[in-house]
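Quick one: the structure is below, and I'll ask about it shortly.
Missing here is one protein chain; the remaining ones are kept as they sit in the complex.
All chains are identified by letter, namely A and B, in their written order; residue positions are counted from 1 within each chain.
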Amino acid sequence: MNEKFAQVALGALGFILLIGAWELAARNGLANPVVVSSPARIAAAFARQWASGDLFADLETSAIEFAIGYGLAIVVGVVLGLAMGLNRIAEYCIDPFIWFIYASPLIAFYPLLIVWLGFGFVTVVTVAFLLSFVSIAINAMAGVHAVDASHMRAVLAFGGTRRDVIFKVILPSSVPHILAGARIGLGRALHGVVLGEMFGSNDGLGYSITRYAAQLKTADVFVPLLTLIVLGVAINQASALLEGRLQSWKRA
Amino acid sequence: MAINASKSLGDRLSEAPNARTWIGGVSVVLFLAAWQVIGANEIVRSDLISYPGEIAAAAYDLASSGELGANALTTLREFAQGFAPAILAGILLGLGFALSRLARSLFEPLFVAMYTAPLIAFVPLLVVWFGVGSTSKAVTTFLAAVVPIAINTTTGVRETQESWVRALRAFGATRGQIIVKAILPGAMPIIMAGLRLAIGRAIVGVIAAEMYVSTSGVGRMIQTYSTAGRAAEIFVLVGEVSGFGFMCVWLLRRLENRLAPWRARA
Partner (left out) sequence: MTQLVVENLRLEYPAARGGKPYLALSEANLAVESGEFVTIVGPSGCGKSTLLMLIASLLRATNGTVKLNGKEVAAPGPDRALVFQDFALLPWRTVLKNVEIGLELQRVPVARRRDIARKYIEMVGLSAFEMHYPHQLSGGMRQRVGIARALSVDPEVLLMDEPFGALDAQIRQVMGLELLHIWERDRKTILFVTHDIDEAIYLADRIVVMSASPGRVIREIKVELPRPRGLAIRTSPEFNIYRETLWNLLEEQVRASGSWAAAKATGDR
C-alpha cells in the first residue's frame, strides 16, 4: 500500500518537476514564452476556453466521433476476425487487404474520403473506424487460432455439434484476445479522430489544435492537446481495469 | 478449422501447400481486376477511385520524372535523422528506467502519457517550434519512435533472467560488462519488437507531419495531388509508403534473425 502511494507520489513529483522547470525557464527568459508558452499561460488559456464553452464543445464533438467510430470498429472487427478465424479461405482472401489497411498511411486518402463522405463528421468517424477495426479483427482471429484443440475435441466427444464448439468453446476462449485487440484499437481510434479532425473537419479537439497553432496561440494549443493526452490515459486505464474484470475467470 | 472428419472442398483447398500465398494472391488479383473494370469503365467515377491501369501509368510518370525520387529522398532523410537518435535515446532511456527505480517512478508516467496520446496532435506545435522545414519532421519521427523503444527496452531489461547475470558475476564481470553482455542481448528480442512498433508509428508520423505542412517530401506530394483530386497518384504514393514500411520490417526481421537466432524456439 505504502509502496503504491510512493509510486504515485513520485509520478506526480515528476509532473510537478517538469511543470516547475518549464515555468521557471519561461519566466527567466530561457525560453521564449510566446513560442514555448508556459504552464501559467496554459492555465489561463484553459480557463478561457472552459468559460467560453469552446473546450467543452470540442470535447463533445471528438467524444461522439470517437464513440461511433470505435463502436463500429468493435462490431465489424470482431465479426470479421471471428469469420477469418473460423474459415481459412476467408482468412487467406482477406488477409492481404487487412495488412494493407493496417500498414499504410490511410490518412493520405482523406481528400477522397471528403469527396465520398463529405467534410466533417462522417469522414472523421470513418478514419477512426478504419484505423482501429483492423487491430481488433487481427486479434479476434488470433484468439480463434489459439483455441485449445483438446477443448474442442472434448465438446465433440460429448456429442456436441460444430455450433456448440463455436459458441461454447471458441467464442468464450477468444475473449481475452478480443479484449487485447480492443485495447490497441482504442488508441488507434483516438488517433484516427485527431487525424480526421486535423485534415477533414473544422470541429473537435484535433481541429482546434491546428487552428490555434495556425494563429500561433501556443498556450491555446496546449489546452486541447493536454485534454487529448488526459483522455488517452484515462481511456487506457479504464480499459485495462475493465479487461482485468472481464478476464477474472482466467485466474480462477 | 478441420474439426469434422469428412473434409469439405474448402478444407482441402485451405490445406494445400502454400495455400495462404496463392489463395491470397488470387483474391488480390480478382480484386484488382474488378477494380480495373469498374474504374476504367466509369461505373464509379474514376477520379474518385482510379483503377490499377491508371495507377500503374501514374507510378511510371512519377518515377520517370524524378519527382518521386527527390521527394522520397527528403522523407527518407527526415526519417533517418529522427529515427537513428531515437534508437540510441530510447535504449538509453529504457535502460535508465529499468535500472533506476527513482527514474522510473518519476518519469515513466510521463512516458506512458506520451505513448497513449495521439502523436499527430503534437505536430502543429512542433511546426511552431521547429519550423515548416525538415527539422519538425525529424523531431516528429524521433518522438514517435523513442517512446516505444524506451518502453520496450525497460520491459526487456526487467525480464532479464537472474541466472544470466549470476553467471557473469561469478566470472567477475563488471557492471558495464553485465549490461553489455547479459542485459542488452537478453532484452534484444523485446527491443526489436519495440523497433517494429516504432517504425510503424514513425512512418505515419513523418507522412502526416509532411501532409500537415511542409515544403517537400512524400507527404507534401500526397497533399498536392489530394487537393488536385488525383486519386491515381495518391494510390501510388500510399503504396510507396507502405512498401517502405514493409521493407523496414523485413529488414528488421532479418536483423533479428541475426541478432537473436536463439529466439527461434520461443
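The rule is simple: contacts are C-beta pairs under 8 Å (C-beta built on N, C-alpha and C of every residue); 3 or more make two chains touch, one makes a residue touch a chain.
In this text, all values refer to a predicted model and were calculated from it rather than measured experimentally.
Across the whole complex, the hidden chain's contacts among the shown chains comprise B.
Annotation: of B:23, B:188, B:203 or B:238, B:188 touches the absent chain (contact as defined above). Mapped onto subunit B, the footprint of the missing chain covers residues 163-164, 166-173, 177, 181-182, 185-186, 188, 259-262, 264-265.
Here is the rule we use: only the chains that are shown with their structure count from here on.
Listed in rising order, the residues of subunit A touching subunit B in the complex are 6-7, 10-11, 13-15, 17-18, 35-36, 85-89, 92-97, 100, 103-112, 115-116, 144, 152, 156, 162, 165, 187, 190-191, 193-195, 198-199, 205-206, 209-210, 212-214, 216, 218, 221-222, 224-225, 228-229, 232-233, 235-236.
Residues 1, 3-4, 10-11, 13-14, 19-20, 23-24, 27-28, 31, 48-49, 102, 105-110, 112-114, 116-125, 127-129, 200, 203-204, 207-208, 211-212, 219, 222, 226-227, 229, 231, 234, 237-239, 241-242, 245-246 of subunit B are the ones that touch subunit A when the two sit in their complex.
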